[in-house]
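Before any comments, here is the structure.
Left out: one protein chain. Kept in place: all the others.
The first chain written gets the first letter, and so on, giving A, B and C; residue counts start at 1 in each chain.
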Amino acid sequence: MSEMPTYTKKDFVPDQEVKWCPGCGDYSILAAIQMVMPKIGKKKEDIVFVSGIGCSSRFPYYMATYGMHTIHGRAPAIATGLKTTNTNLDVWVITGDGDSMSIGGNHLIHAIRRNVDLKIVIFNNEIYGLTKGQYSPTSNVGLVTKSTPYGSIDRAFHPGSLVTGAEATFFARTIDTDVKHMQEVFLKAAAHKGTAVVEVLQNCVIFHDGAHESLSNKEQKEDTTLRLEHGKPLIFGKDKNKGIMIKGMTPEIVTIGENGITEKDIFVHNENVMDPTYTFMLSRFTHPTFPVPLGVFRAVNAPCYDAEVQKQVNAVTEKKGKGDMKALLASGETWTVK
Amino acid sequence: MSEMPTYTKKDFVPDQEVKWCPGCGDYSILAAIQMVMPKIGKKKEDIVFVSGIGCSSRFPYYMATYGMHTIHGRAPAIATGLKTTNTNLDVWVITGDGDSMSIGGNHLIHAIRRNVDLKIVIFNNEIYGLTKGQYSPTSNVGLVTKSTPYGSIDRAFHPGSLVTGAEATFFARTIDTDVKHMQEVFLKAAAHKGTAVVEVLQNCVIFHDGAHESLSNKEQKEDTTLRLEHGKPLIFGKDKNKGIMIKGMTPEIVTIGENGITEKDIFVHNENVMDPTYTFMLSRFTHPTFPVPLGVFRAVNAPCYDAEVQKQVNAVTEKKGKGDMKALLASGETWTVK
Amino acid sequence: MKEVESVVIRFSGDSGDGMQLTGTQFSNTSALMGNDISTFPDFPAEIRAPQGTIAGVSGFQVNIGATHINTPGDEPDVLVAMNPAALKANVHALKKGGTIICNMDAFDDRNFEKAGYKGNPLDTHELDAYQIIKAQITTQTMEALKDMTELDSKSKGRCKNFYALGITYFIFHRDLAPTEKFIAQQFAKKPMLIEANVKALRAGYNYAETIEAQVSTYKIPPAKIEPGTYRQINGNTGTAWGLIQASMASGRPLFQGTYPITPASDILHELSKYKHFGVKTFQAEDEIAACASAIGAAYGGALALTTSSGPGIALKGEAIGLAMMYELPLVVVNVQRGGPSTGLPTKTEQSDLNMTLYGRNGECPVIVVAASRPNDCFHMAYEAGRLALEHMTPVVLLTDGYIANGTEPWKLPDLAQYSKIKTKLIEGAKTGEDKYLPYKRDDKLVRTWAIPGTPGYEHRIGGLEKAEDSGNVSYDPGNHEKMVHIRQEKIARVASDIPDQEVVGDKTGDLLVISWGGTFGATYSAVNEVRKAGKKVSLAHIRYINPMPTNLAEIIKGFKKVLVCELNLGQMRDVINSRYHCNAVGYNKVQGLPFKISELVTVINKELENTKLQ
Partner (left out) sequence: MKEVESVVIRFSGDSGDGMQLTGTQFSNTSALMGNDISTFPDFPAEIRAPQGTIAGVSGFQVNIGATHINTPGDEPDVLVAMNPAALKANVHALKKGGTIICNMDAFDDRNFEKAGYKGNPLDTHELDAYQIIKAQITTQTMEALKDMTELDSKSKGRCKNFYALGITYFIFHRDLAPTEKFIAQQFAKKPMLIEANVKALRAGYNYAETIEAQVSTYKIPPAKIEPGTYRQINGNTGTAWGLIQASMASGRPLFQGTYPITPASDILHELSKYKHFGVKTFQAEDEIAACASAIGAAYGGALALTTSSGPGIALKGEAIGLAMMYELPLVVVNVQRGGPSTGLPTKTEQSDLNMTLYGRNGECPVIVVAASRPNDCFHMAYEAGRLALEHMTPVVLLTDGYIANGTEPWKLPDLAQYSKIKTKLIEGAKTGEDKYLPYKRDDKLVRTWAIPGTPGYEHRIGGLEKAEDSGNVSYDPGNHEKMVHIRQEKIARVASDIPDQEVVGDKTGDLLVISWGGTFGATYSAVNEVRKAGKKVSLAHIRYINPMPTNLAEIIKGFKKVLVCELNLGQMRDVINSRYHCNAVGYNKVQGLPFKISELVTVINKELENTKLQ
């Protein structure tokens, strides 16, 4: 194998014009991923971006790697076939909230169940952008959209809960307004062996502007979000004095320094607990009742589907020798006519 | 409305011959449901059984109610349309592990997310019965089947985790060998307003005999299963002396009477906690590490999609008056040609 | 004819908005692309009229077309309104059904007042007859240029006319290059402005592409106008309303199960407003669930509807097959777009005919009808509902992006003509001891419809082959063959329940032009034009595709040659040839664009020549 070249962001920028609306959150996600690529230790030709359909799914056109813009919802399945065929590839799935959790829900949960070694980035703008603004499975109840003039009545998925319920080995959340945090999270996703799901809270300036405003505006964000750091207590707030305690099975927001509570009482974040119950609990933290966790919720090891398939192929080949069609044809009963 | 007739089981038995293999677990599930029907307070003509494709999905033919044997995996979606059209109906979805969680996974999670008022009974035999024995998404890793001669490598879904991750308001588990328990559970599912998912551990004598043997055989079952009862502590075991304690976020099996542990230390089961984290935790209990919970995991209230749709229709009609096509045609700008 | 082949665009804004330059660019680019053009610049009377007022509005109108354009056009098809004053000043000239691209950033209270509006005109009904594209032209331009920190924001704001121009360039697929070249020359000394204006131009272009912006410049075939009350209607609205009317006429509530897709989504948007008509709309998780939910609704007694476009319809094949096997009423609307695969989502095409007729496993016939123009959608949607309910079967209604978004005047129908759909519904509890036979048929081979809630009619239906009458599962070979024939014949017999094929022109002659669906305006105009020259050509525009009207065979026999004009590679031509063995030839176009009358006139004349020579 030839040596690993040193890349810069530029190596991943193709000559294609980027066609999102000015101000769309997708731009900064693109920038973050282009910046992360040189750091993941993969050759450019071994990286593939696979997407479905949606504004977000235009993404592969904007990466100077191999890429597939596919059909609506099917990217995880297509990526599974690709990765299983060539386990050496680094396969990224780019998808929207509708693409991944509406039409593509089944493929998403099955890719996760199999733990195919894919990095799945969900651009969650809580709306269908490309089709001009219908509500999505992550839109809040009551949202007035083109298809819900009297307000939507479907309850929203919590993406973190859905994927944890589907046996996720890695889940993280980040936000389009924080390019540095995005890079950290993408880098960790890239390092994970198995399906790494990253939810990016993304702003659609045209059809659902401000959906994540309370989590990104400077005034509030320290209080409305919770930065997860492995081995560190769940502390948040402008004054770094709020924390999460777990009583029985119930998480509670407490103030450090009040009622005798000290930092030691605060629950310590651990990405690596095998039991996903803790991940699940974190996935239920929603604004405004709880601070919204950002960072890596969960990163545990489990065998990857694609690698296991390859292992079986290797093991059987080792045992039986490389397949020989002539021998196969002659196996069992044959007879000769003269 | 006419009065409610008094029914017996017989009223729900049609003249159709039941065509499962002798000894199939489906028979006892059928019996249990036929026995429960007279008790749910619904007229026969208002009950509909909707199924997909699979051995289990033959079920509607064996109920003397309205019924639809549909196509593979789509029963929850079909039932959603039916129930939304006529909210007075009692709609039961009968499905297999493959039908519901393989091809039908997306429809299952979306019916649950919307909390459509459906009773979804999953016959989980951890195999594809009708197509003669391929592994399913609930088959354990390593299972040798027609399609996995070298053992399966896909990790299995935990049905309870999957549906909890999809925002389930009701989840229960029961087993085909215990007709009484099945009846209790079905009755509770019937009483639930919203999507009630019941997983029935079912034995396929032909293609996966004994899949749930350790949970049903008389020797073991007291130790390998945990009967959930609302308001009662999580106690199990032949000698009723084992229990579940939760430490931090971690459940642990303890013995009552040892190390000073008394019944009071045992976690008390509560079906009605809104936060699904506890439900999720229970869904991770698998044999042999933990006793497998049987009974109602979770039963909480939330608005039902079908009822909310009807409410919007009623509210708008009340506000605007019953729609008048003539007025609609004449709305906006019109002009007359003479 | 010239109006039909051309499109008139009016750029309009404040005198400072650069509309003259914008209009000129559009004209020049079009001329370079080979269009004939005619322009009409129209400046404000006052040199410095107050900003935002009607007096300050500056406009530039351009008429572009493939053939001789003699005037800048009477009524603009498209109006770019950079502010409310521009809207107010021009909306009355705009053609009914035309499109308005509004700069939403200028639509604020201050500007409403300046323009003399009481409030936001977009919130009232006064613009109901138009298609509105809302764009935040100013903020989007600023946003697009935000990285150009050296440029002051006033200069940035001035680029917004190029953003607006970009939107129109996407819609009318104009080449960006000439304008970019112009910008480069114009601002040769200020490279920053070159960059800024080009960026704005592209941002507008990309915005239109991203949101799949569509403008239908549907042209009305000439005809004498009947007396009556008229309104504007576009195809998707007509489809929605026609189905509501079918629901009223049958007493069956309308249930729509659908999933958004361009260009069909507007049917959902429209129907979701009419809850007081008892309409329930269900935005499903995908197209399969959409169709499946409609099937459940049909079993439950609704007039069931599922709507989509090509890729979504491709997903529904298995479920439509189930509905056919159940023999339940189901209306499927396919608003066709450019294919294959994701194809050209915003463009029009007729290439889903084959899939509609054949895209299901097994012998699986369904009724197929097609609307011919925007103001025919109400009627054909009602027909689809009627046929589905009266014949207990799936019916596919084909429309296309061109007529779905296109708008034309529509004479309000006499609703009495749309009031009696006789369903096969069984009402009231069962009396008598005999078993209910759900698949027993009347002389049209149509079964009855007993819905849950009806006592005594409890029965089960499924997708396996059924025994005659009882509907029980049957593996009997003879029964299977019989049932396959019954289902085929049942659809064939629908022919007695649809109108005869109409012919434009004489019943016999040299050339029969056959067309179907949204091309009617063009084929009708072209055939009439050639007929005026005394040629023996007639038109059979097919609206009932499966089954076809019984008299069509006879009509075809009356002509020496058959020419099938359609926006695909010859799908209807093949159907006609396999059904009528008439050696029909095709004229086909697959550009995502509708036919032009001129091209049809040419090809018809050519075919007439050929016929003579033979």
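Here is the rule we go by: a contact is a pair of C-beta atoms (placed from the backbone, for glycine too) under 8 Å apart; a residue touches a chain by one contact, two chains touch by 3 or more.
Keep in mind the model is a prediction, meaning the values are calculated, not measured.
S.K.: Of C:I9, C:M355 or C:C377, which one is in contact with the hidden chain?
M.R.: C:M355
S.K.: Of C:P227, C:G428 or C:P477, which sits in contact with the chain we cannot see?
M.R.: C:P477
S.K.: With respect to the chain omitted from the figure, which of C:E75, C:D108, C:D128 or C:E465 is a touching residue?
M.R.: If we include the chain that is not displayed, C:E465 is the one touching it.
S.K.: Which residue from C:T124, C:S153 or C:Q591 sits in contact with the chain not drawn here?
M.R.: Of these options, the touching residue for the absent chain is C:Q591.
S.K.: Please identify which residue in A:V144, A:M274 or A:V316 touches the non-displayed chain.
M.R.: Of the listed residues, the one touching the omitted chain is A:V316.
S.K.: Contacts of subunit A with the missing chain: which residues?
M.R.: Touch set of subunit A with respect to the missing chain: 2, 14, 16, 43-50, 53, 60-61, 63-71, 74, 77-86, 88-89, 106-107, 110, 309, 312-313, 315-317, 319-323, 325-326, 328-338.
S.K.: Mind pulling the subunit C residues that touch the left-out chain?
M.R.: 170, 173, 209, 288, 309-311, 313-315, 317-318, 321-322, 324-325, 338-347, 349, 351-352, 354-355, 357-364, 462-465, 475-478, 480-481, 484-485, 487-488, 568-569, 574-575, 577-578, 581, 583, 589-593
S.K.: Taking the full complex into account, what residues of subunit B touch the chain not shown?
M.R.: 17-23, 53, 55, 58, 71-73, 102-103, 105, 128-132, 134-135, 137, 146-150, 205-206
Everything below uses one rule, namely that only the chains that are shown with their structure count from here on.
S.K.: Could you give the separation in Å between the centres of subunit B and subunit C, each centre being the mean of its C-alpha atoms?
M.R.: It comes to 42 Å between the two C-alpha centres.
S.K.: Roughly how far is subunit A from subunit B, centre to centre by C-alpha average, rounded to an integer in Å?
M.R.: It comes to 29 Å between the two C-alpha centres.
S.K.: Subunit A to subunit C: how many Å between their CA centres?
M.R.: 37
S.K.: Would you mind listing the residues of subunit A that make contact with two or more other chains?
M.R.: Counting only residues that touch two or more other chains, subunit A contributes 102-103, 105, 137, 150.
S.K.: Multi-chain contacts only, two chains or more: what residues does subunit C have there?
M.R.: As it turns out, subunit C has residues touching two or more other chains at 275, 285-286.
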